Each structure stands twice: as structure tokens, then as C-alpha cells.
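Quick one: this structure, given as C-alpha cells, is what I'll be asking you about.
On to chain A.
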Amino acid sequence: MKLPGSITARRRVVRGAAFGLLVYAAYLIPAPLETGLLPAAKAPPGAPSTTRFDRSRILWAADDPPRIDAYPPAAVCRFIPKGGMFKACVLHFLSENLTWLTAVRYMLPHLLVFIVLAFLFARLWCGWVCPLGCVGDALCWLRRTAGLDHVRFTKDAQRLLKAGNWLLLGLALGLSLLIVLPPLEVCKDQLFLPYCQICPGRLIFPLFGGTLPNWKDFSTPVYGVFTVLGWIFLALFVLAFVTGKNVWCRLCPIGTFTSFFNRGGAVALVKDQGRCSSCGVCADACPVASTRVLEDRTRSDVSHAECILCLRCVEMCPKDGVLKATLFGRVIAASSFKPGLGSPEGVTP
Partner candidate 1 sequence: MTVVGADAGASRVKLVLVRDGEVVARGAAPCGIDLAGTAQALLDGLLAEAGVPRSQVSAIPATGTGAEAVPFATARVNVVKVMARAGVKLVPAARTVIDVGAEEARAVRCDAKGSIADFALNDKCAAGAGSFIEAMSRALECPLEEMGPLSLKAGKAIGLTAQCVIFAESEVVSLIHRRTPPEEIARAAYDAMAARVSGLLLRLGAQPEVVVVGGVARDPGFIAALGRKLGVPLTVPPDPEFAGALGAALCAEG
Partner candidate 2 sequence: MKSIFETRYRRAPVRRDGTAAAAEIARIGRRYLDAMRARPGRPAAMGYFDEIMTGEKRLDEIREFRRGGGKVIGLYCNFVPEELVHALGALPVRICAGASPAVAPAEEVLARDVCPMVKSSFGLRMMGLSYISECDLVVVPTSCDAKKKSSRFLDQYVPTITLDLPQEKNYEKNLPAWTREIRHLVGRLEEFTGRKLRKDALASAIRLLHRRTEAFRKLHEARKRNPYAISGRDALLAMQASFHDDPARWTAQMEILSAELSVAKPTVDVSADAETSRPRRIVLTGAPVIWPNWKLLHTIEEAGAVVVADTLCSGTQRLFDPVEVDEWTFDGMLRAIAVRHLFPSICPCFIENAEHIDRVIELADEFKADGVVYHTLRLCQLFDMEYNHVAASLRDKGLPLLGITTDLSLEDEEQLKTRVEAFLEMIGGRG
């Protein structure tokens, strides 16, 4: 039973609304919004571009342009049908422009927009907006309804995931840069946007627009490999959310960019060290299996990169005012002892 007004309940509402807005923007806003401030980068002649792929290719994206040509810090996707609210995720942006070797003056405004948004809200984007996370949440709900326990990842497994994350990121960006050079340029179309090709978003979002994704493309060996990798990553995505709460978010390369702003950004997770009882509830509740809030016993700012700022720890902490989330130093959420049923039943991120 959900207690009205609980942090998680509010977060679900916000994320659900964000999902609706981000995915179905084209149904709500008839035409793209021209701000005139954000220059659209164009593909150099001969360079691959998603608009040039036909429907049968893996990288065929939406027919419609997005409503706003910007790249916010969440898994908004190029593959949202009928265009979404925003263009794509920041990884797509970097990947595409590294391949095109776009001039900095075109990239800078977009990067600035990203940085400002990430600075302001850090991984609140992950916990409160990300549409991919919203889908994952639904998968999580299946497990909880079945009454099954979740898998908790050990610190060693977490380190492995993090390493995998960096590897993935490195490969994706490295490949993007290298495909215009021989010998890769021969199949530059096929190696374009390497992470997009394997990202579960490519396969998931079209479904929400009533379109089937290009789940199978064996026209060339390279596309074939990416097809299979795409299946594997989708399976990992589903498995991760079904068994392990938000462990996927440790692996997500898109979140990595936002995570840089968790410490030093406008948002902070604050702990009153003197009053914390070290009761461990925050560690038990954390959907990314982080124990940082519990184990950091010296600093008052316990923000850390892995945290998706879902604020479940703040919600669950049974002592008034020991854990707080702040925005520019002002408290936006604070822990409190919850009389009543104990804690909102069945409410998990």
C-alpha cells in the first residue's frame, strides 16, 4: 500500500509523466520548437547519418524530428518513434559528432546545455526522469508482485560492472572516432553509433510508438554482430531489472556522464554524521546496492557517482533529519521516522 506523498510515490509520478512527455512529445506538440539558439550539426558529405538508413537497417530511427534539438542527461533516445521531446542521449551526441568531427562551435552550445542541466540536477535525471529507467521499474514490479527476492550484487561484482561500463564507453567513443579512418571507413555506415546499435533503448522505445524495432539485421556480418549484441544487451537489461532493482544504472554509460556532477553539482546528499545510528536501513534499501551512505562516517556530503538520487535512503531512514537531499543548499527532502505501517508497503524504485 502506498502512502500518499512518499518520496518514491512522487518519484514514480514524476518519472511516469516524464516518460509520457519524452516519448509522446510529438503527439502533444505538433511541430518542432525552433529556439534558434542551438545549431543543428550536419553530417559532412559522405558521412553516415541515421536519416540515410532505410527502414530495414538496424540504425533506422524515427521518421519525425524531435521537438527540441537538445541532449539532456537522461536516456532519451533517437529511436523514440514520431520523434521524442529531445533529440537523443549525450552518448549519441558525442558518438555522432566524433564520427563527423563536427566543429566545436556547433558542439559547444549543446554541451553547455547538457552541462548546465547535469550540474543543476545531476543524477536526479536518472532517478526521476530517465525513460529507460521507467521501463526497468515496470520490470522490477513484476518481480515484486511475484514475491521474489532481489539479487544483491557484491562489491566485487559492482567493481566489475563499473569496469565494464568504462570499457563500453571507451569502445563506443573510440570506435566513433576511428571509423572515418582506414581500414574501418570501409564499413563506416555499419560501425556508426556503435553503442546505439547495442543499447536496449533502440529495441524498446519503438514499441511504445506502436512500431516494431529492427530487431534483426543480418545483411552484413557487422550488422549481424551488432544484432546479436543488441539481443544480449536487451537480455542483460531485462535480467538486471527483473532480478536486481537498479543495478543496470551502474552499467549505464549514459548515466556515467551525469554521474560526474553528483559531487560538486547543485544537488547534494547530506548526512548528519553525529546523529546517524548506522542502522543500515539505507544500505538495505538502496536500489543500486550502494553502501556509501552507511559507510561514510566522516563527511557530511555523501553524494557519490553511483547514486541515481532516487532518495530511497532518505525515505527509509528512520531518524528525523539525518539524511537530506539539498538543491543549492536548500533542503528538498529529509528523512523522518514514519509511524503507521512502518514503511510504504511494496514501494520500491
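What we mean here is this: contacts are C-beta pairs under 8 Å (C-beta built on N, C-alpha and C of every residue); 3 or more make two chains touch, one makes a residue touch a chain; residues count from 1.
In picking the candidates, the idea was that all candidates are chains of the complex that A comes from, given by their letters.
In this text, all values refer to a predicted model and were calculated from it rather than measured experimentally.
Which member of 1 or 2 touches chain A in this complex comes down to candidate 2.
Residues 144, 147-150, 154-155, 273-281, 283-285, 291, 294-295, 297, 312, 316, 318, 337, 339, 341-343, 345-346, 348 of chain A are the ones touching candidate 2 in the complex.
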